[in-house]
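Quick one: structure below, then a few questions.
What you see is the complex with one protein chain gone and the rest in place.
Each chain carries a letter (A, B, C and D) given by its place in the written order, and its residues are counted from 1.
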Amino acid sequence: MNLELDVHLRRASLQLDVQLTVAAGDTVAIVGRHGAGKSSLLAAIAGLLPLERGRVALGAQVFDAGPAAPFVLPEARRAGVMFQDLLLFPHRSALDNVAFGPRVRGVGREQALALANEWLVRVGVGDRAQALPSALSGGQAQRVALARALANEPQLLLLDEPLSAVDASARLALRRDLRAHLDAFAGPRLLVTHDAVDAFALADRIAVLEAGRIVQAGPVAEICSRPRSRYVADLVGLNFLRGECAAGRLRVEGGGELVVSQAPDGAVLATVHPRAIALYRSRPDGTPRNVWSAEIVALEAAGDRVRVRLGGALPLVAEVTPLAIAELQLGVGGTVWVALKATEIAVFPA
Amino acid sequence: MNLELDVHLRRASLQLDVQLTVAAGDTVAIVGRHGAGKSSLLAAIAGLLPLERGRVALGAQVFDAGPAAPFVLPEARRAGVMFQDLLLFPHRSALDNVAFGPRVRGVGREQALALANEWLVRVGVGDRAQALPSALSGGQAQRVALARALANEPQLLLLDEPLSAVDASARLALRRDLRAHLDAFAGPRLLVTHDAVDAFALADRIAVLEAGRIVQAGPVAEICSRPRSRYVADLVGLNFLRGECAAGRLRVEGGGELVVSQAPDGAVLATVHPRAIALYRSRPDGTPRNVWSAEIVALEAAGDRVRVRLGGALPLVAEVTPLAIAELQLGVGGTVWVALKATEIAVFPA
Amino acid sequence: MTTLRGPVRWLIGVPAAAAVLLFALPLFGILLRMPWSRLGEQLMSPAVHDAMRLSLLSSCSALALAVALGLPLAIWLASGRSALRTVARIIVMLPIVLPPVVGGIALLLAFGRAGIVGSWLDSTFGVTLPFSTAGATLAATYIGMPFFVLAVEAGLRAFDRRYLAAAATLGAGPVRRFVTVTLPMIRPSLQAGALLCWARALGEFCATQTFAGNLQGSTRTLPLACGVAMESDPELAIVLSLILSSVSIVVLFLLRQRWLAPR
Amino acid sequence: MTTLRGPVRWLIGVPAAAAVLLFALPLFGILLRMPWSRLGEQLMSPAVHDAMRLSLLSSCSALALAVALGLPLAIWLASGRSALRTVARIIVMLPIVLPPVVGGIALLLAFGRAGIVGSWLDSTFGVTLPFSTAGATLAATYIGMPFFVLAVEAGLRAFDRRYLAAAATLGAGPVRRFVTVTLPMIRPSLQAGALLCWARALGEFCATQTFAGNLQGSTRTLPLACGVAMESDPELAIVLSLILSSVSIVVLFLLRQRWLAPR
Partner (left out) sequence: RRPLRVFAAASLAAPFTALEQAFEASHPGLDVQCNFAGSPQLVLQIEQGAAADVFAAADVVNMAKVQASGNAVGEPRRFARNRLAIVVAAGNPRAIQGLGDLARDGCKVALCGPEVPAGRYARQALAKAKVAVRSLSDEPNVHALVTKVRLGELDAGIVFQTDCTATGIAAVAIAAEHQVVADYPITTLTAAAAVEAAAFVDFVLSPSGQQVLAAHGFQAP
């Protein structure tokens, strides 16, 4: 049962126009900037926003095909939805929130509570079962909401930032568990996330939404290696350049020029891994064919690495070890020499 | 004006007992599991939860010293608070939400709106100024809440997961901006986060909260290199072991033994960087003194690396390149040889 | 944040105390003048028992009717904005403004034996509402229900409908959503509306007298008995109104146990 | 989700329509019987003008008083749970249940010339409330205010107080918080409470005439004029009650523009 989407609707300032197919058993991560329409897309699939035009269909069931066609109500779609703002029922305990879906499906009271409890334990908040949502911490509430969406035996899953407030330690475990749930789940699943690791860990494919349209969609590996937008490049931590290529030289938009190898001519996109950029105190001699000097605009710790943000015509980010920074003896405002091998620049047609 | 905390209070099942000093101009990241009491601690500082005992003081101003002493009301503390659940006023536009603080401080209407607008632009939601919170996307709302906390010229900052819903692309920029705001801000600032990168990028020091108590506090680098709890090790992505050391051998809790170098005897904590763990298809010959075979329990993509979760007595995580995985030709359930140099195991007294 | 502290204590406390005094003083005055000795005798009188029974019956039936018809009406009123809704809201509000005697006349004109619907009811089913307990109930409903409708509409308007969306995705149909999500979440308004409606119906006097008459045993509720006593024996009227108040207080306390449990 | 769809349409629509009919039919009956020709003449009569002016004055003043005293009271009632609050709530609720005549007597006993407070007011300030417009206002307040207090308390109980915490951290003191956060967020309840209180005060009849008397120009409001007309000329009473309804509708429409703007 594939989920087939051809969604067209307006929401205040946003025009959402999305065409996408999610195969049964596939997880698609929807990524994109704020206000790109990710939550709106999930709402349209769940039946909370009617289409103006287009089609939402799960296998043979046509949920919505515009105002003229019959509309399958949200309660009949059996979608497991986790909302970005959770929407836990404030008058019901965590347990009763999770048991709500099974109860509605007709499961007996005892059994529904047992099931709900099982799910709460599974997402790690078994000890807060009796608490009202107002007495839950942020992360506890999020996990209860996740349990509520999963406990309902849905036929498709729509999770809006399921792990955003989950703590580092629970996150590893929960991500693994969620992956297992997703894998065990036969229907299509959509997942909104702002976290690259979550997207990589949980999704098979990624769809990039920008201002209501999908600008890129494909397997995770492809999206990461060939981002077509700054957003995705930022997401995966690559430097992203856009420019014109001619005779092995890349003229970058906004000034600056780089020597590249094996590049198509014409308008291109290029990515550079931050670790491929080397920094030196004095001008290096050697093979790299791109060498220039630049000011250090910012230094940021990132795990066990330091990200060095460079100024000038090529505003790239380099990633080096703290040791290297110590050796360079340079702080923000200092000038370094930058070396970048032509072969480290991935170039593909725009 | 240092912020001095000696907080003792009960909240349902949680007993919060925190002693901490945050120097003016310092940013402390509070990290910890769900329900550890992070939000409750901020609430106590802001004056929203009265102390049962102890003291909250900013410089010479004693905000709270238990029920017997005078209590400085929240509105007199001038704390810039960003709440985990945002609490944007639903009946006011984004602009009016941000202008609320300045208006209360007595800034004229025109000026307050101009100021609010400036802040909205700064956090990247200038175009949604007139929208009501219910018409904002999740990330937009979070940024409006951040602007509201910052726009109020507070004397201390209390930010509860300020970037959790911010998208990847805005996050880089917003993190940089936030760092600049924090640096420009003279008072003490506290920041709750579940994101290691945010903690590293924004904080000078980290305090680790566990079940209402601070189990470790110190400069970022120290916490990262010598985590005293699994939580922090998970946060920074290190493998964490606890055991007994004797004669250069570490007997790990739960079974397993490792050869270590330069280790103190007795109860110890040890960390291993995932990248220091090498994997082979057949038993390697060479210098590493710890070699054993283990089953692959899980594979997870993480950026441009793959995290390999190993089973057996030593449940470590190794980080390798996708290429290496391809060469190993192994998936989940297969067996690999693991090699770990004694010098790569950091051991310190428990 | 739950208790009032500091100078606000006074800002709230002084007018609040004045407000309570405004209501307590008249009550106190009545209690001072109360011929306590006659209370016992009246409590034994079958006429008072009849009136009490009728009062409880008609006010509770009125509340039940108000809920059965008024809840759907409140839902419809709260479900949007339109001229039709505005007109309906005004029509429903008018019985509050109209002098109850006029309300009673209006009821006679509509539901009396010669009235618009009443004559049809009479000729088709042989049902006449005036001078029957059903008529007293109808009058009480007419007077009490507007309070229920308007209070509940306010509660529904303040209710965050996104919770209904959440319940829908969990498979709950509209009726179930309403019962398990909306009703519990608007409980304070529902309680206030029901309380106002019931109390008003219990105290209703003129409209009932005009529409349903004042017949002991079938339409003479406590307030009507009070009105009759007023003509001949004002002291008795005060005793009866004390009984009326006590009935309402007892009912509230009984309900409180199960229904007004703390949120 | 805002409009009613599917079978729910009927589940809601049928009883809602029945409810509207319940109120519309009596109104219709009255309008049918209305001696329209006399309406014009009455609209010109100075006595009616006086009554209209008095009605507006006393009901609006009653609303103002109800807000000034009732809002603090509602805040206090909603700020916790205690036996004292329960007692206060019952005292405030009783005027709804009590027959208005008894309410009027109670007012006389408290605020009349010989009353508990009244005698002191008389001897100290030379103020007597009965037979004055102030007295009519007091009676209207006594009858209308309970509706305001109980409706607003319900709104306050449903209000999420965490928004107050947010406002406090932004530097807003309790008064400012209340005005800029609480009031706008409980607006539906506030509106409903004010509407119920005002309408009830406008239609008040028995308590006013018992406490304040019935004198053209100083205490004879429209409902009292209506009651007087009832004695001799029921048709005139109907005309007057139509005028009363129209006054309330006109006031609501005027207010609607600025006050009842869509949320």
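Assume a residue touches a chain if its C-beta (ideal position, glycine included) is under 8 Å from a C-beta of that chain, and two chains touch if they have at least 3 such contacts.
None of the values given here were measured: they were computed from a predicted structure.
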{"item": "Hidden-chain contact residue, picked from the options D:13, D:173 or D:213", "value": "D:213"}
{"item": "Contact residue for the chain not shown (choose from C:63, C:109 or C:168)", "value": "C:109"}
{"item": "Residue of C:79, C:169 or C:210 touching the missing chain in the full complex", "value": "C:210"}
{"item": "In chain D, positions touching the absent partner", "value": "101, 104-105, 108-109, 112-115, 130-131, 209-210, 213-216, 219-220, 224, 227-234"}
{"item": "Missing-chain contacts mapped onto chain C", "value": "101, 104-105, 108-109, 112-115, 128, 130-131, 209-210, 213-218, 227-228, 230-234"}
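To be clear about the criterion, only the chains that are shown with their structure count from here on.
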{"item": "Gap in Å, rounded to a whole number, between the CA centres of chain C and chain A", "value": "55"}
{"item": "Sites on chain D at which at least two other chains make contact", "value": "1, 6, 165, 168, 174, 185, 187, 263"}
{"item": "Sequence positions of chain B contacting 2 or more other chains", "value": "48, 73, 85"}
{"item": "List of chain D residues in touch with chain C within their complex", "value": "1-4, 6, 8, 11-16, 18-20, 22-30, 32-33, 68-73, 75-76, 79-81, 88, 90-103, 105-111, 115-117, 141-142, 145-147, 149-151, 153-155, 157-158, 161, 164-165, 168, 174-175, 185-189, 191-193, 195-196, 199-200, 202-203, 205-206, 223, 226-227, 230, 234, 237-238, 241, 244-245, 248-249, 252, 262-263"}
{"item": "Touching residues (chain side chain A, partner chain B) in the complex", "value": "12-13, 31-35, 38-39, 84-85, 124-125, 127-128, 131, 135, 137-140, 143, 160-161, 164-172, 175-176, 179, 194-197, 200-201, 220-221, 224, 230-231, 234-237, 273, 298, 300-304, 309"}
{"item": "Residues on chain C engaged by chain A in the complex (per definition of touch)", "value": "162-163, 165-173, 176-177, 180-181, 184-185, 187, 263"}
